[in-house]
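In what follows, a structure is listed as structure tokens, so that the remarks can point back to it.
Removed: one protein chain of the complex. Kept in place: all other protein chains.
To keep things simple, chains are lettered A, B and C as they appear, and every chain counts its residues starting from 1.
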């Protein structure tokens, strides 16, 4: 029961992912829960399910903001399924609700969440995710982390400043 | 499998309301929490705040799906603020997420939530709310309740069938 | 300054409708086009298709704001298919874009559009549609029309005030 001022942190990534990404996402979820954060994600499989599984293993609360019409689409580790029926537009809801975003791997949907988060000024931490450049100059908008622990630390540091 | 199988019930009503409506909404929120349900609402004042206050007084979990851009718009009894930035379109998210809807009083925004809920086949219980008719024939789509207790009972019965 | 100052008027109603409703909707669409208005609707069948057919028969422009993922869902009389992928939340877009709303018959989806329009202060004209009451007192929020001609006249009068 979250009565407190618990930070809400999004974990974004592919609905299908590699074993290595799943391991990283699960560690991110677990560390977030251990730090007292609420996890929000898109509620489906892959990185989302791994992060929720990790959070739940540490007693954390998980929110899944679903694109479709039914709560049953949520992965089994989602505590609160938010059913939007709004397709990819639900990505905006995930990012607006989150205080910070951690991206693990990911494809174009993840890139849209990273972009929205940067647009809204949320800290975005990346683990093996997209790299951005413009006119040949790399962007440092995505904060690079090397490990799940570092990703969580950087994300929570971001929301404290 | 969600952590618990707690039903999620929406309480909808005006952002400004009468003292009598606030009393009813608070009782609805309290009874929902006592019955183990999670409360979802639009997260603002009036009936929404009263229902959240009631739910929290009984140890329940409250979700506020906000129309605007900032979690700070939520009433102080919201545990989980979902920030949509989608204006009135957020009403659809409230209703899709809920297993049943209880309407207390309410103006046109509430009517839109009732309509969406009926469209989606969710049970809608009304306490002193809108009455519908077509071609002079009253509609019985909104289940009328006389008391907050009855409203909660009818809503939870609805989701069990 | 838009190219013309043509008013945009929504016609809302069931995706399936009676022959009588289709005739009325077609007449509404035709009269709107003759009056120089742009027609906006949900882009699907029933009342929406009939209204678009009527508008096109008089050389009018028709916009269909679709709930699904593909422009091919639009009825064949839609000139501009807006593809939202947002399900019923697209109803809000129809109503926000319209200067006035004409409801022909309709079920709960139509009621949600009426409710949003009233919430936003748009004039709503009804032809054999929902009737509202609260606490036993009928509401006059929906302007009743007896004929398609009258409905269009009342809607366009509404946007001029």
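We take it that a residue touches a chain if its C-beta (ideal position, glycine included) is under 8 Å from a C-beta of that chain, and two chains touch if they have at least 3 such contacts.
Only a predicted model underlies this, so the values are computations on that prediction, with no experimental measurement involved.
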Residue in contact with the excluded chain [from A:8, A:65 or A:92]: A:92
Sole contact to the chain not displayed, among B:25, B:38, B:51 or B:89: B:89
Residue of C:25, C:83 or C:145 in touch with the missing chain, whole complex considered: C:83
Residue numbers in chain B that touch the chain omitted from display: 69, 85-89
Chain C residues that touch the omitted chain in the full complex: 1-3, 8, 38, 56, 59, 61, 63, 65, 69, 71, 79-86, 89, 92-93, 96-97
Hidden partner chain, residues of chain A it touches: 86-89, 92-93, 107-109, 111-112, 114-116, 118-120, 128-136, 141
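Heads up, the rule we're going with is that only the chains that are shown with their structure count from here on.
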Numbering shared by both copies at the chain B-chain A contact, with half separating same from different: same
Degree value of the rotation bringing chain A onto chain C, based on Cα positions, nearest 5: 180
Between chain A and chain B, centroid-to-centroid distance (C-alpha), Å: 28
Between chain C and chain A, distance of the C-alpha-averaged centres to the nearest whole Å: 40
Multi-chain contact residues (two or more partners), chain A: 69, 85-86, 89
